[in-house]
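For reference, the structure I am asking about is given below.
Removed: one protein chain of the complex. Kept in place: all other protein chains.
Labels run A and B following the written order; every chain starts at residue 1.
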Amino acid sequence: MSSHAEPLAFKANARRALADRDLDTALGRMTSGLVPNRARAVAALPEFEALRDRARELKDHVLVNLDHYLERFETNCLASGGQVHWCPTAEDARRIVLEVCRAAGARTVTKSKSMIAEELGLNGFLEANGIRPIETDLGEYIVQLADEPPSHIIAPAVHKTKEQISELFHRHHARYGLSQRQTEPRALVAEARQVLRQKFLDADVGITGANFLIAESGSSVMVTNEGNGDLTQTLPRVHVVIASIEKVVATLEDATTILRLLSRSATGQEFSAYTTITTGSKRPEDADGPDEFHVILLDNGRSALIGSEFQDILRCIRCGACMNHCPVYRSVGGHAYGAVYVGPMGAVLSPALIGIERGLHLPNASSFCGRCESVCPMRIPLPKLMRYWRERAFDSGAAPAAERWALRAWAWAACRPRLYAQGARLAARLLRLLGGSRGRIGRLWLAGAWTATRELPAPEGRTFQERWHAERERSDG
Amino acid sequence: MPEKALNVGLFITCLADLFRPTVGFAAARLLEEAGCRVHVPLQSCCGQPAYNAGDRRDAQRLARQAIRAFEDFDYVVAPSGSCAGMLSVQYPELLKEDPNWAARARRMARKCYELTAFLADVLKIEALSARYNGVATYHDSCSSLRELGIRSQPRALLSLVENLRLSDLDDEECCGFGGTFCVKYPEISTAMLDRKLDRILASQPDLLLAADLGCLLNLAGRLKRRGSDIEVRHIAEVLADMAAETPGIGEGEGP
Partner (left out) sequence: MAGRRDPGRAAILEAIRGALGRAALSADGAGELDARLRRHPAGLIPAQGKPKAEARLAQFQAKAEAVACTVERLAGADRVPAAVAEYLRRHNLGPELALAPEAWLEALPWDRAPMLQLRKGAASGVERVALTAAFAGVAETGTLVTLSGPSHPTTLNFLPEHHLVALKASQVVGAYEEVWAALRKAGKGRRPALPRALNMITGPSRTGDIELEIQLGAHGPRALHVLLIDDEGGDGGQA
C-alpha cells in the first residue's frame, strides 16, 4: 500500500466540467437519447430479465474456471492458425504488440476501439517507437485529433459538439486537400469515411479489441456499428486482438446469450450492425484476410480480482449502460474521472487497476442511487462494490483522516442512545432558534457545503422521542 | 385488517427525530387508526452513515443495537425508504459473517417495512379520512424505488386523499442527497438537484411529497434558495391529515 499516492484531481475536474455548457448539452443529449432507447428495447423483449440471470450465471461459471477456459481457448486458437500471447502486465502487452509490429515492418497501424489499448497507453507507446497508430472508430478518431482521451466507453466523443468536430476536421483534413469546412453531421461522417478509407488500405497491422473470446473455438467476437473494426482486421497483413482475460466465454451459445443483452443495453439496438466472429488467420483458399492472427491475453490486475469481493466486476461486458444512466456521470462527463474506465463500472474497476489511493474519489462520488445496478445487463452490484472500496479506504487510511475521525466520533455517540438523544435535543433547540420565524437557516458554521446552495430547514424545536414520551406519559399517568 | 392488535416498533429515523417529529406523529396516527399498537423504544441511528462511509465495524455495532431494540415487535416500520432499506436489506448483508447475529438480522429484516409499503401491503388500507386541496407531485427516493421496489403503494395511498390530484413526475433520477454525498460533493449534488427540480417545477405543483426526509430536506432547501414557494411535506403528514398543523419543510410561521 502506497501512502504517498495522491488521489486523482476529481473534484477540480468535476468543478470545471460542471461549468462547461457545451458538455452539459452533449451529456443531456446522451441521456435523453440512450436512456429511452434502452427502455424501449428492454420493453420489447419479454425474456430480457431471464437473459440477465442466465448471463450472470454463465459468466460466473467461467470466472471460477478461468484457467481451464483460457487453456481451451489457446488450444483452439492455435489449432485454427492463430498465435496467443499471455501478458501478465501492461508492459508485457506493449512489448508484444511492438514486436509483432516490428516483425511485420509496420509503419502505420489501424485500430478499432479497444479500451484495453487505452489502458495500455498503446498509442503513445507506438508513436514513441516510430509507428503511427490511426484510430478508425469515428469517435476515437475525433478524440485522437483533439489529443484527448475518450470520455465514454462506447461513445468516445460524446462530449464534443458538432461545431467542435467541424473545427477539428477543418484543421486536420486540410493536408488531404479538403479545404471546405463541413458543418452537418452527415457531411462530417462522409469526410471521415473518405479520409480514413486510404488509411485502412495502407495499414500494415490492424489492432482490434474483443468483446468476447470463445473458448470452444478459439475465436474472438467484435461488436461494432461502423464497419471500421472489420476493415481494420481484414485489410492488413497482420491482425492483433487485444483482450483482457475475463473476456472468455465457453461456447458460441453462451456468447449469444450475452450478445442478446449487449446492444440493447448500450444503444437500444436489438443487435449491432456488425458482430464478427474471427477464428484464426487467412485459410489457404481464402480470397482475402490477414496472414497472421495474434491474440494478446492481458491480465494486468484481473486475476487479483478473482476470488476477491470485487470478482463481480469481471462480468462487465463494456456496454456503457451504467454510465448512460448515472446522474454523476451525467453531471461531469467521463474526463472528470481522470481514469481509463469511467462511470459506475470505472468507479469499481479503476481503483483495482490504479489503486484506491489514486482512485479514491471514484467510488466515493456516488449517491448510491442504484440506477447503474438496475440497468447492468450482467447484474453487477455496482453500489455494493463501491462500498467495498470505501471500506478498503477506511481501513487502510486512504480515506481522509479528518473524515474518519468525525465519523468514528459520531458513531461513538450513536452507540450510546441516551447521549445521542441528548445531543439531538440540543441541536433541535439550537437550530430552531437559528431558523427563527422563517423556519430555515441560510448560513451555518460547519455546514458550508450544504448552505452554499441550499437553505437548511430548521427543526421543529423538540425531538420526536422527547415529545412522544412526554405526551404518552401524560396520557398514561 | 389484522384481528389482533399488531405491536409495531416505530423506527423514527435520525432526521425525523431531529428535524420533523410531525412525521413520526403522523406515522403513529396512521398506524394506530389501523389498529396497531405503536411502540417507540429508545433508539438512535440505523448506522447507514457509517456503513456507506466504509466503517463496517461501527455499522455492525449500530445494527446490533437496533436489532436488540426492535426485534421483539411484530413489525418494525420506518417513515423512510433509506432507513427501511438498511434494516431489511443491508442488515443481513452487514452481519452475514457473524454467527450469532446473522439469523437474528434475517429474522428482523423480514418484519421491517417502509411506512407506505406497510400501510398498503400489510395493513391493506383502503380508506383514509384525509383531504388536501391541490396538485401534488411525488418524488420516489432511490432506496424506496430501487432497493425496496416501492412505487405503486404511495400513489395508491395518495389516491385516497380527498381532493388531492397527483401529477406524475415520470422521472426516476436521484435528487442528489445520497447521505454524506451531498456535502462531500456539493457541486455535483446541486447539479443533480437542479435538474430534478427543473422537472418538478415544470409541472407547477402546489405540493411536493416524498417518503424520505433526506430527499425532502435537500429538495426543500434548494427550492427555498431558488425562491420557490412550493410546499414540501412528508407523505405521512398528508395521509394522516396533519398538513394544517405544521408549516411545510423549510417554512416557518413567519415570512
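Quick note on the criterion: a residue touches a chain if its C-beta (ideal position, glycine included) is under 8 Å from a C-beta of that chain, and two chains touch if they have at least 3 such contacts.
Since the model is a prediction, treat every value here as computed from it, not as a measurement.
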Given the contact rule set out at the top, which of the displayed chains would the hidden chain touch in the full complex?
A
Which residue of A:24, A:118 or A:226 touches the chain not shown here
A:226
Given that one chain is not shown, which residue among A:92, A:148 or A:167 touches it?
A:92
Out of A:165, A:241 or A:398, the sole contact with the unshown chain comes from A:165
So that we can see where the missing chain sits, which residues of chain A does it touch?
26, 29-30, 33-34, 45-47, 50-51, 54, 58, 64-72, 74-76, 79-80, 85-88, 92, 136-139, 142, 155-158, 160-162, 165, 185-186, 188-190, 192-193, 196-198, 200-201, 215-219, 225-228, 230-231, 233-235, 245, 250-254, 256-257, 259-260, 267, 269-283, 285-289, 293, 297, 299, 303-308
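Methods note: only the chains that are shown with their structure count from here on.
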Any idea how many Å lie between the Cα centroids of chain A and chain B?
33
Quick one: in the complex, what on chain A touches chain B?
11, 14-15, 18, 327-328, 330-332, 364-371, 373-374, 384, 387, 389-395, 399, 403-404, 407-408, 410-411, 414-418, 420-421, 424, 427-428, 435-440, 442, 447, 449-450, 452-460, 462-465, 467-469, 472
Of chain B, residues touching chain A in the complex:
12, 14, 16-25, 28, 40, 42-45, 47, 49-56, 58, 61-62, 65, 69, 93, 142-143, 146-147, 172-174, 176-179, 181-193, 195, 217-218, 220-222, 224-225, 246-247, 249-255
